[in-house]
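A protein chain is absent from this complex, but the other protein chains hold their places.
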Amino acid sequence: MIAHEFAYERPTTLEEATRVLTEHSGSVRLLAGGTDLVAWLRDDAVAPDLVVDIKAIPGLDTIELDGDELHVGSLVTFTDLIESEVVAEHAPLLIEMAETVASPGIRNRATMVGNICSAVPSCDAGPVLMAYDTTVHLIGPGGARSVSIDDWFIGLRETACSDDEVVTHLTLALRPHGGVYVKLMRYGGEDLAQAAVGIVEYPGHEYRVAFGAVAPTPIRAHRIEEVLRGKPLGEEVIADAVALVRDEISPITDMRATAEYRARMCEVMLERGLAASHERLEGAGPAYGTRLI
Amino acid sequence: MELSLNVNNEEWALDVAPADVLLDVLRERVGTKSPKIGCERGDCGSCTILIDGRSVRSCLVLAVEAEGHEITTVEGIGADHLSELQNLFISNNSFQCGFCAPGIVLSATELLARNPSPSRHDVQEALSGNLCRCTGYEPIIEAVLAAGERNEEVSA
Partner (left out) sequence: MTTTYPFEADSVDDALTAVGTPAVRIDGLDKISGAAQFVDDLDFGPDLLHGAVVESPHAYARIVSIDTSAAEAAPGVVKVITGEDFPYNFGMYMEDRYIFAQHHVRFVGEQVAGVIARTHRQAVRAAKLVEVEYEVLEPLLDPKEAVAEDAPLIHPNLGDYAHVPWFFPKADTNIAHWRKIRKGDTEKAFAEADYVLEDTYRVPRYAHCAIEPHVTVGKLDHAGRLTVWTASQSPHTQRHLFAEALAPLGFAHKDVRVITPYVGGGFGGKAGVSMEIIGAAMATAVKGHPVKLRFTREQEFYNTYQRQGVVAELKVGVMNNGTITAVEHKLYWDAGAYVEYGANVVNAAGLSATGPYRVPNISNDSLCVYTNLPPGGPYRGFGYSEFHFGLESHMDRIAEAIGMDPVDFRRKNAIVEGDELSYGGHMNPSGMIEAIDKTAAAIEWGVDEESKNPNTIMGKGVALFWKAPAMPPNASSASFLKFNEDGSVNVSVSGMELGQGYLTVMAQIAAEILGLPVEMVRVETPDTDRNPYEWQTVASHVTWSSGLAVEKAAIEARAKIFEVIHEVYGFEDETLYLEDQKVKCTTDPEFAKPLREFVIDGIQTDDGTWRGGPIIASGKFMPEFTNANSDPETGQGGHPNVHYTVGACGVLIEIDKETGRIWVRKAALAVDAGKAINPDLVKGQITGGLVQGLATVLYEDMRFDDDGRLMNPNFTDYKIPTSFDIPDEMIPIIVEVPQPDGPFGARGVGEHTMIAAAPVIANAVYNALGVRIKSMPITQEKIALAVTDRHHN
């Protein structure tokens, strides 16, 4: 039961949506899958005057391959990703990540864009979208604009999206790659990440590494990427990368894990993850979806 | 707000508030009591229903969002005769208190509709969002696997 009451709008075009958003002076929340928003409403964690449901806007629920770009609409659910052959072929890491998100009953509803809009530190999509080359596309009263995923997360539950904007889709620049999403959880069942890492290796020894749940936002590990750049993976190189983990992250101790455990596990996950993404780049290694920890 | 709702192939015309959650509307306004209230924040799966054939947590859906969609609950699945899966759940003594059962029947029904002969891992995955405190899951998983085996026999 949600004790707080609010108004509800269901625009059918993006123009109508942005108009509703700009016209509304009080607090407003966008509703897509609702798996975060409805829970927050119920918990009294948010109390908007207006909820704007964007699910009636056509065209936001598609996954499309456009040359060497993959478009993922803002209404695409985690289940859509898991069931998409295009994604399986071109961006399999999205599936590996999506399969760690909650459980089917949530994934049938929850959207990946919603996940990065909620922008909690443990946001699963964050590290993977950072490891891929991702751009977020928005529309607002001033028209359309785009933001690199690296500039998307501003702080705890805070993003580059302003109150009067709607995310329309993401684009991922596609290149051959091998990657992993490694997520530390308290047990085998669904859990929020205690810590996570997304890794992509591109041909030519180019690496992208991003961590989740070890800082207020998902973070790119630029120093680690730098130390790896141009080098074939070997024990020493991996050790050099692992040695930098504690410089990259700023984990906290909370109910889910201590800072120390998070840090040690980031080291372990990076070590195992680099090896596995390299194997996958070579067309070997554990199948996508296999848990490395 | 006016809302027309299709529940188990019956049409309902209701007046609801935007803040009314689908789970509560199903239970209190439509009288469909098989979706249960376990946590009201998406953690337990006891409120599971099917929307257009996909399992959804009805505690995380505003009733107004369900306009134009088909809702199925256990009452709708076993209305005329129990499904094969339901019969297997009974003969295997799969459930104890049974509070989780409506949600699990629906999650497993969705699985079998998409994947008629699932592996043990597939079954575990499909049920992973439905908490059961009583059974240790084993007798539930066994029954779903048995349903899958029957599907395989039928198609063979």
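Order as written gives the chain letters A and B; numbering starts at 1 within each chain.
Convention: a residue touches a chain if its C-beta (ideal position, glycine included) is under 8 Å from a C-beta of that chain, and two chains touch if they have at least 3 such contacts.
Only a predicted model underlies this, so the values are computations on that prediction, with no experimental measurement involved.
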Over the full complex, note down every shown chain the hidden chain is touching.
A, B
Looking at the full complex, which residue from B:44, B:64 or B:147 touches the chain that isn't shown here?
B:44
Touch residues of chain A, complete complex, unshown partner
1-3, 5, 103, 184, 186-192, 255-258, 260-261, 264-265, 268, 293
What is the set of chain B residues that contact the non-displayed chain in the whole complex?
19, 27, 31, 33-34, 36-41, 43-44, 46, 73-75, 78, 82, 86, 89-91, 93, 95-102, 105, 123-125, 127-141
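Basically, only the chains that are shown with their structure count from here on.
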Chain B contacts chain A in the complex at 1, 17-21, 24, 40-42, 45, 48, 54-57, 59-62, 64-65, 107, 110, 125-126, 128-130
Residues of chain A that touch chain B when the two form their complex
1-8, 10, 31, 34-35, 38-39, 41-43, 51, 53, 55, 79, 102-106, 108-109, 189-190
